[in-house]
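For this view, one protein chain was removed and the others were kept in their places.
The letters A and B name the chains in turn, as written, and every chain counts its residues from 1.
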Amino acid sequence: MRLSRLPLALALVLSLIATACAPRSNGLTFATWGSVDEIALLKPLLADFTAKTGTPVELLHIPESYFQKLPILFASRQAPDVLFLNNMTLPSYADSGALLPLDARLAESSSLAEGDYYAQGLEAMRWKGGLYAVPRDLSNLVVYVNREMFAKAGLPLPQASWTMADLREVATRLSHGKGQERVFGISFDKRPLFWLPYLWSEGGDLFDANFSRSTLAEPQAIEALQFYADLAHRHHVAPREIDTGNAPMAQLFAQGKLAMFVSGRWSVPGFRKSLAFDWDVLPFPNGKAGSIVDVDASGWAISAQSERPDDAWRLIEHLAGKEASTRFSEGGLIVPARRDVAEAPGFLAEGLAPASSRTFLDVLATGRPTRTPPNWGEVTTVLDLELGPLFRGEASASEVLPRASRRIDELLRQN
Amino acid sequence: MRAVAYGILVLGALSMVAPFALMLATSLMTAEQAMSYPPRFWPDPVAWGNYVQAFVSAPLWRYFLNSALVSGVTVVGQVLTGAMAGYAFARLNFKGRDVLFLAVLATMMVPPQVNIAPLFAMMAKFGWLNTYLALIVPGLFGAFGVFLLRQWFLTFPKELEEAAKLDGCTPWGTFWRIALPTAAPALATLAIFAFISSWNSFFWPLIVTHSDAIRTLPVGLAAYKSSFREITDWGVLMAATTLSVLPAVGVFLLGQRYFIRGMLAGSVKE
Partner (left out) sequence: MGMRKAIAKLPRYDGFWAFLLAGPTLLGILIFNLLPIAGSFWLSLTKWNLLSAPRFVGLKNYQDLFSDSLFYQVMGQTVAFVGLVVALELIGGVLVAMALNSKLKGSQWLRTAYFLPFITSMVAVAIVWGWVFDPANGALNAILALFGAAPIAWLSDPVIALPALAVLTAWKGLGYAMMLVFAGLQAIPAQYDEAASIDGANAVQRFFKVTLPLLSPTIFLVAVLSTINAFQAFDAVYLLTAGGPANKTTTIVYWLYQNAFVHYNLGKASAIAYVLFAVLFALTLIQWAVRKKWVYAE
């Protein structure tokens, strides 16, 4: 009869059965991104957890396109029990009900307490008042400086109270040379992470308080972003694409072609190893509204699909505890979200550059998390598109920002 | 007048073939030759090694295997189910036959992109994402095949059918032993069409696969192209592309007549 179709039909049926009755692992799945070094830190911690509690943990390491691949796991009902997130992606997950609220668990926990963490870190892991992740690290921006270049130019290192005008002045004094010998005063990056401090410090912002509209076309925003673009295109103290091509700012700083470099804690391990000159960090300069940088955070959340939420919480307690946090901070890559670890000598690392490690902690007081709507991905696409001409010096802020603001309004209305 | 016609034909044919000739020529050039200025259109020396390199830089053999498997099973499935259903709609009498056929035809009027999101969701739900199942199963049943074979079987002589019935054949027997063998041309048309269509398919495989182990050739080729960070090695890329094109060209050359018939199906009175 249907002999030729029998094998196919059989295969179909078998596979349907197989997928329907896939044996559930008796442990937890844990998804994270991270470099090889970070995973090397993580694996022993997970082994410790299994030894302590008897619950095996399957590590799902997704080094690339983490946030492209994760939703597919959720859609296939294969969401990891514990997942690593950051404050910019948390809103879309929390808003969709994909995460379990953790306030009660944290309050009742015997090993973790709210007071252990910097308030800004916890705030970054909240959405509409509820806590959805426990923070591991805080990420903020500081200004890395090449002390030797300051000394050569006869300039003292700026104080924490320095202004935007001071920044431009110092950058001008530090820029010199032509062609291959050209040295720039300050770094330039068109990604929102790196220009948001300029925007915020002048009192501007991307959105209003409840994401109902964009405030990008307001006078403070226009002034702030024009100031930023002018650094490269009017005063020539920051590199333009035609000056340095696609060379990363970190590379230029290391080569001594850049005097000041706006970046985060993640640059420290590499700089400790490879920088040939004396360097330190300064807080971001002050605008009309103060010196406001981002305080972003990454942390662990529990998926709403998890069939073992209690075990998942125990894993988070283990990873967010003092010992694990100390291990993560070794090597200098992150600013720990735990106060006790951040204030400990391990992090402040007297004797190791940067001497002003404390700066990373001081700016927490004035920083703010990058607040994002659920469709942040689409907003960044629009920002990249609309602000491109401004950052290439082809148009002014008052020309591009109103249009960008309107496009973002459209996106916000779609939420 | 004839000269003008010849001129048009030859010019046109040249413009059709020229890019492929370029592809072939570039596939035999080393990276330096390909990027040299002024550009050269003739490789010297000939870099046969590109074809070997293509298999080294990308899991090309895996892509080929996957494409062959997917296309092979798809063709068998489409031909069989298309013939079976086509025969049923053409020669059998049953309640709702015409309505059902209209429904089948209606699916041909719907652009495939309409189905993509729910089909993707379905694959996710079944756990078929990134497996051969997602690549093969949805494509096994095609309205085009039903349409084509029904056209063919409509012309199947009733006398043969009567004779078979008298002989004690069931409709299945009539189909399998008598009607199907005579439908060879239509089957060939469908098979060739289905093969080329499946071999070249890109959008669907793109979204249901995300690892090299499962990718089909077009998706693998696209991934390979985007894997070049700074400088593209055009020579090797062209070699890989040339290899990917050969099977479809081969199948086409084997059954050109049938393919053209398939192209015209439904547009021209047979």
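Following the convention adopted for this analysis, contacts are C-beta pairs under 8 Å (C-beta built on N, C-alpha and C of every residue); 3 or more make two chains touch, one makes a residue touch a chain.
Fair warning: this is a prediction, and the values are worked out from it, not measured in the lab.
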- Please work out which displayed chains the absent chain touches and list them by label. A, B
- Of B:115, B:151 or B:182, the one touching the omitted chain in the full complex: B:115
- Message: Looking at the full complex, which residue from B:154, B:184 or B:264 touches the chain that isn't shown here?
- Response: B:264
- Taking the full complex into account, find the residue in A:46, A:72 or A:312 that is in contact with the omitted chain. A:72
- Task: Name every residue on subunit A in touch with the hidden partner chain.
- Result: 5, 68, 71-72, 74-75, 92-93, 96-98, 304, 374-375, 377-378, 381, 385, 388, 406-407, 410, 413-414
- Task: May I ask you to list the residues on subunit B that touch the chain which is not drawn?
- Result: 1-2, 4-6, 8-10, 12-13, 15-17, 19-20, 22-23, 26, 34-39, 41, 81-82, 84-85, 87-89, 92-95, 97, 100, 103-104, 107, 109-122, 124, 137-138, 140-141, 143, 146, 168, 170-173, 175, 196, 199-200, 202-203, 206-207, 217-219, 221-222, 225, 234, 237-238, 241, 244-245, 248-249, 252-253, 256, 259-260, 263-264, 266-269
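As a convention for this text, only the chains that are shown with their structure count from here on.
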- Item | Distance from the mean Cα position of subunit B to that of subunit A, given in whole angstrom | 45
- As the complex stands, subunit B meets subunit A at residues 73, 77, 80, 121, 124-129, 133, 137, 172, 210
- Task: Provide the residue numbers of subunit A that touch subunit B in the complex, in ascending order.
- Result: 1, 4-5, 8, 12, 15-16, 19, 22, 69, 72, 75-78
